[in-house]
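All protein chains but one are shown in place.
Each chain carries a letter (A and B) given by its place in the written order, and its residues are counted from 1.
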Amino acid sequence: MRIKEHPILDFKETKKLHFMYNGKQVYGFEGDTIASALHALGIKTLRHSIELKRPRGFYCAIGNCASCNMIVDGTPNVRTCITPLKEGMQVETQKDKGVYNETR
Amino acid sequence: MKHVDLLIIGGGPSGLAAAKMAAESGVSSLIIERDTKVGGQLVKQTHMFFGSEKQYAKTRGINIAEILINDCKEHDDKISYMTETTVVGLYPDYVVTVMDRNHKYSKIKANTILVATGASEKVLAFENNDLPGIYGAGAVQTLMNVHGVLPGQDVVMVGSGNIGLIVSYQLMQAGVNVKRVIEAASVIGGYKVHASKLKRLGVEITTNMTVKSAQGNGALESIVVQKLDDDWQFIPGTEEEISVDALCISVGLSPLSNLLSMVGCEMKYVSALGGNVPVIDHSHETTVPNIFVAGDVCGVEEASSAIVEGYYVGLIIGNRLGKTHPHYERLIQDFTQQLDNLRSGPFGEKTRSGLAQLRGEQHA
Partner (left out) sequence: MLKTTGVPDKALILTRFPDDVILGKPKAITECYEPIPCNPCETSCPFEAITVGEDINTPPKVDFDKCTGCGICVYNCPGLAIIVAQLKNDKAYFKIPYEFIPMPEVGETVHAINRAGEIIGEAKIEKVTLRKKQDKTALIDVSTNTELIHEFVTIRRMR
């Protein structure tokens, strides 16, 4: 749910950004992080824990706890709470430690 | 390798304040910030601040961030930034390793380093505490006040310190129903003016109570809370189930001091300061020469003191690098006095005793 009116803050509507979430096209807005865009869509589970595969959402939202790690454009372990959303991003739920495809 | 005079790790209020004073002294600095923009915790704080005029009291946190950022802009020739960049390593040869937004690593060398990384929210142990829908209170504040997204409809806040109370009020302002604030201790932790403000809105604050477990299928649906006695033991038969779709945890902050441990600074565990903090002298220098600290990383306090500490350390670093601020003596005295004043009341007692413990001094 997005806040439309607020007594203190002005949330101006920004540009719509389309992105892929687990193969489905969804959208967020400019200024969103990946995590905030997903949350606004009601998607709270961002990854699964490594050992027990328990669903995890974000916890700190300042890039500190790794609870929000997802696979973004093929790169695993991206802290989606501090990564700005961009048009055309491919975002996937991360279910393991993360496999890096290429040496970079 | 890039080489700078002063490297500031963390662009929160303390880092920005230090950059400003260093610049006024004639020292150039590079601020490295892992978030998308500088401002630290202030960018989500929509409430008016306490303190006195010198620390921008009665100005909203978001606007204080703007003031500090604009102050730094006036020194554009001296202050540069790298955002979306995380410092992942700090080494004794004054080299840091950073990871940029493209997950690329590089090294930067500096003559002096200021670690101003702030603090992170503590977690609380209870059954299913990892369910999506359970957040740090500061995280909810970011989601709601920076991104304009609501964490849920019905919320319980765990912890009645200032952050718990303030974020509860802000949740109500955003139209979220705060069902209750619970506090394990027998008294409310934060300022009573914040508590009274919430109470007027009809939000119940219950002391001697904590969360025992969380339930939900894939995401949080309800919690069980239970009363505690004064020795923090559960009182049997007092369990109560509350349906919520978000739970905020606000049980304190701990300094983000791991980079300091890494570089070999002597550390001390001081619970009054939030946890593991570097041993420092009065100039805020750690036991590793030319590595300084300011703000929450050397003791969790308030933004007002973080700003003043930043100014203070900025002056000291300028002086160390042979560039003494034209009003050095007067300003040092002023900032020292401001800090003493901020810490002089009963709420400052924790900081005073913590600092005394850290410095190995007797505390009256």
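The rule we apply is simple: a contact is a pair of C-beta atoms (placed from the backbone, for glycine too) under 8 Å apart; a residue touches a chain by one contact, two chains touch by 3 or more.
In this text the structure is predicted, and so the values were computed from the model without any measurement.
Novice: Out of B:Leu201, B:Ile235 or B:Met262, point to the residue that touches the absent chain in the complete complex.
Specialist: Of these options, the touching residue for the absent chain is B:Leu201.
Novice: Residue-wise, where is chain A in contact with the chain that is not depicted?
Specialist: 5-8
Novice: Please identify, in ascending order, the residues of chain B that touch the omitted chain?
Specialist: Touching the chain left out of view, chain B contributes residues 47-53, 57-60, 63, 172-173, 186-188, 191-203, 205, 207, 304, 341-348.
Quick note on the criterion: only the chains that are shown with their structure count from here on.
Novice: Which integer distance in Å separates the CA centroid of chain A from that of chain B?
Specialist: Each chain's C-alpha centroid was found; their separation is 24 Å.
Novice: Name, in rising order, each residue of chain B that touches chain A in their complex.
Specialist: So the residues of chain B in touch with chain A come to 34-36, 46, 60, 62, 84, 86, 101, 103-104, 120-121, 123, 130-136, 138-140, 142-151, 153, 173-175, 218-219, 256.
Novice: Report the residues of chain A in contact with chain B in the complex, numbered from low to high.
Specialist: 1-3, 6-9, 11, 31-33, 36, 39-40, 44-46, 49, 54-65, 67, 75, 78, 81-84, 104
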